[in-house]
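The chains shown are only part of the set, and none of them has been moved.
Per-chain residue numbering starts at 1, and chain names A and B are given in the order in which the chains are listed.
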Amino acid sequence: MLTVEFRTDPARVAELLPDGVGPAADDPGAVALIWADWQSCSDTFEEVLDPVRAQYKECFAVVRCQWEGETWSRCVYIWVDQDFALVRGYHQGYPKKLGSIWMTRPITVGRAGPKLESGGRFGATLAAGDRRLAQMVVRLEASATAPGFVNGHAMLHNRWWPAIESDGTESLDELVTMRGYDGEIGDVWSGEADLELFDSPSEELSLLAPREIIGGYYHRVGVSWNGGTTLRRTIPMEVERT
Amino acid sequence: MLTVEFRTDPARVAELLPDGVGPAADDPGAVALIWADWQSCSDTFEEVLDPVRAQYKECFAVVRCQWEGETWSRCVYIWVDQDFALVRGYHQGYPKKLGSIWMTRPITVGRAGPKLESGGRFGATLAAGDRRLAQMVVRLEASATAPGFVNGHAMLHNRWWPAIESDGTESLDELVTMRGYDGEIGDVWSGEADLELFDSPSEELSLLAPREIIGGYYHRVGVSWNGGTTLRRTIPMEVERT
């Protein structure tokens, strides 16, 4: 995973929070934009041997927020390049869309890439709708204990679907949280980063324009997931057939 | 759009119906497998001029069923090649996944394709997960009044999401219907068709193995959509935060 943390206008973050949820008490404009190259499987592990069903890349923007006295992380935008990850994301409360995601890989032999060492430089890009949306370069400086602070809390997500009537009512309106288990992290590095966001007529990412770069990070992570917790559910009105 | 209608084992159709919904009274094993090449836009029409945001192809299997004394059409499998159509499909109750869809196009000049005339032959293919799932050829014979009968009723769809707890409970469980308006149809042809379905470890389409081909169809259609009707909604139990 490659991460750049930066500060944007806190008002832009606040716009992306659901009713009843407020900005984080400290550093409310902090954003983490994270690129991840995953290998994923079910408990049978069978997808690992047919990797078109296991591997996907994603790029997602995480902010922090406050609800019921606690600080949470929240994914506000996310692009992914496989459908199984997209639909699983809707189950988990991630507002996934398709995108084209690329990340420099570290190498251990040869010369065509950086090694995991001070001075190693990694690039990452995001495109959707045949337009580039983001590009980032991080230059590793030193081993670190954590890949930033923005994506460090339990996630506070919406699961939301409007009624098929398309009349402004909702069929599903939940506030949920989720956390993985059996998490394992390795090879954490921090350093400097550059980030460019580009406008698109169909994407909102550039609304989170960076005012100041906090830092860049590389790390590896493995994690399992088998469910989350519904924190709040707004019951829709019963509907009679018309 | 290219359509092949065929009969499969009615038990395979019945397995795909929700609680309380039964098989169609007549010809309960009839299936339509439909390929469509769409151009789609919002009321601003702006997507039409940036067609990466407007065009998509899909392939979907439709069956008929009975509920509250009426006969309905129901989409049981569907693959699409753009994310905006995939997510809109979840709103409408279509269980969309990504696929690679190809269809022969009729031509009006040159020789590299069929014309819309008796004897014209059109192919259509579907793949997902780097495996071919279906291939079909239809040979036009005569103008027709309708492109088959299976996809001719109002749609009866589920909108369904399990709770994030992944404990067997549902957060959303609706039976909905939808129909377009301002529909316009043109160039309807019927003929003979051949169909092959292929097994895949991650797809179920081949469960609907054809026992008998009913016919093949070509037609053009334009339609608008702005919502549907919730027919039945099962209210989930209220959940307290744990």
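As a working rule, contacts are C-beta pairs under 8 Å (C-beta built on N, C-alpha and C of every residue); 3 or more make two chains touch, one makes a residue touch a chain.
Since this is a predicted model, take the numbers as computed values, not measurements.
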- Query: Which total copy number does the whole complex reach if 2 copies are given here?
  - Reply: 4
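What we mean here is this: only the chains that are shown with their structure count from here on.
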- Can you tell me the C-alpha superposition angle of chain A onto chain B, nearest 5°? 180
- Using mean CA coordinates as chain centres, what's the chain A-chain B distance in Å? 32
- Which chain A residues qualify as touching chain B in the complex? 46, 50, 52-53, 82-83, 86-87, 90-93, 97-98, 129-130, 159, 161-167, 171-172, 174, 176, 178, 201-202, 226-233, 235-236, 238-239, 241-242
